[in-house]
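All protein chains but one are shown at their positions in the complex.
Chain lettering (A, B and C) follows the sequence in which the chains are written, and residue indices restart at 1 in each chain.
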Amino acid sequence: MFTAAAIGILVTMSLALMRALLGPTTFDRILALNMVGTKTTLLIAVVGFLTDRPDFMDIALVYALINFIGVIAVLRYTKYGEFLTEGSAEE
Amino acid sequence: MAATLDILSWILIVIGAGLSIVGAVGLLRFPDFFTRLHAAGIADTLGAWALMVGILLQAESWLVAVKLILIVVFLFFTSPTATHALARAALASRLNPWTKNATGPKP
Amino acid sequence: MEVHGHFNYWIVVVLMMIGFYALIARGNLIKKIVGLNIFQASVFLLFISFGKVSGGSAPIIAEGIQAYSNPLPHVLILTAIVVGVATTALGLALVVRINEAYGTIEENEIAQMDSET
Partner (left out) sequence: MILAIDIALLVMLAVVGIAIIRLRNLFAVVMLSGIYSLLMASTFVLLDAVDVAFTEAAVGAGISTVLLLGVLTLTKSREKIPVTTPLLPLVTVVVTGALLIYGTWDLPAFGDPNAPAHRHVAPEYLAEATHETGAPNVVTAVLASYRGYDTLGEVTVIFTAGIGVLLLLSGSGVLRRREPEENDDKPGGAA
């Protein structure tokens, strides 16, 4: 059961990773980063059950927090600088 | 009782994993940023919750269950907030939504 | 056993070489610092891989667990991660100063300006 969950999460992570690599605009990459972060949280929770030591849920909790704060911080910084025009122009 | 819980978790985990994968495929295949945001929203909210609740039903101790519930509640608040903030920031930076007439940026 | 027996180490070597290449071949200073981070992280991965015991569990003592992974590499790497971020911060401060002094963060342009004066 946990194996199925882990496989699903890994497939999702790799697809999101592909979007992060391709992502034409900066926001696509931020979105992919957010998604990889959420899936990392889930993966750690699932791995805790897979290895029969589910007492490490604290880490997953901290990951969820860091992920959210990270995305907000990134968006805060996108106000400055020229990433937006540069990022959406090409690549 | 245990068998019922097992079946319930199986259903929830399959739903969660399926929605996550569907969302990720959408993230990869959709033509522009706003549609991708829509697809990622599904994977990050309902997909993640279904997976977590499916795992939650298998928890043996109360401490683990409470931590998992905290994670679910946290995702419940942060995922939509992050998605919303992203969409606002993208609009504020004049990223045009994609339309059928292809006036926006090319996919 | 044979195939996965050294797979971790191979990936570590690949990552290490990616970081090394970014350090020596790229002229952009921020890219160099990111390369340094990749290199550091690959060394962390190497040590943590050494510490893993198959069938073992995380080194937090609990009832009913026979094997634990080796805790000593974890301690070393905890220290190394924090020191690594201090290095990164110092390097980035240097990059900011270089950008103020020269107006560029490309290595070859800086060298050109230095040779002209």
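To be clear about the criterion, a residue touches a chain if its C-beta (ideal position, glycine included) is under 8 Å from a C-beta of that chain, and two chains touch if they have at least 3 such contacts.
Here the structure is a predicted model, which means the values were calculated and not measured.
Engineer: Give me the visible chains that the unshown chain touches, in label order.
Structural biologist: Touch partners of the hidden chain, whole complex considered, are A, C.
Engineer: Quickly run down the residues of chain C that touch the omitted chain.
Structural biologist: Touch set of chain C with respect to the missing chain: 1, 4-11, 13-22, 24-28, 30-31, 33-35, 37-38, 41, 44-45, 48-62, 67-75, 77-79, 81-90, 92-97, 99-100, 104-106, 108.
Engineer: Write the list of chain A residues that the hidden chain touches.
Structural biologist: Touch with the absent chain occurs at residues 3, 6, 10, 13-14, 17, 20-21, 23, 26, 29-30, 32-33, 36-37, 40, 43-44, 47, 50-51, 56, 59, 62-63, 66, 69-70, 73-74, 76-77, 80-83, 86-87, 91.
Note that only the chains that are shown with their structure count from here on.
Engineer: In whole angstrom, what separates the CA-based centres of chain A and chain C?
Structural biologist: 20
Engineer: Chain C touches which residues of chain A in the complex?
Structural biologist: 51-53, 55-56
Engineer: Under the touch definition given earlier, write down the residues of chain C that touch chain A in their complex.
Structural biologist: Its residues touching chain A are 57-58, 60, 62, 65.
Engineer: Under the touch definition given earlier, write down the residues of chain B that touch chain A in their complex.
Structural biologist: 6, 9-10, 13-14, 16-18, 20-21, 23-25, 27-28, 33, 36-37, 40, 43-44, 47-48, 51-52, 54-55, 58-61, 63-64, 67-68, 70-71, 74-75, 78-79, 81-83, 85-86, 89-90, 93, 95, 105
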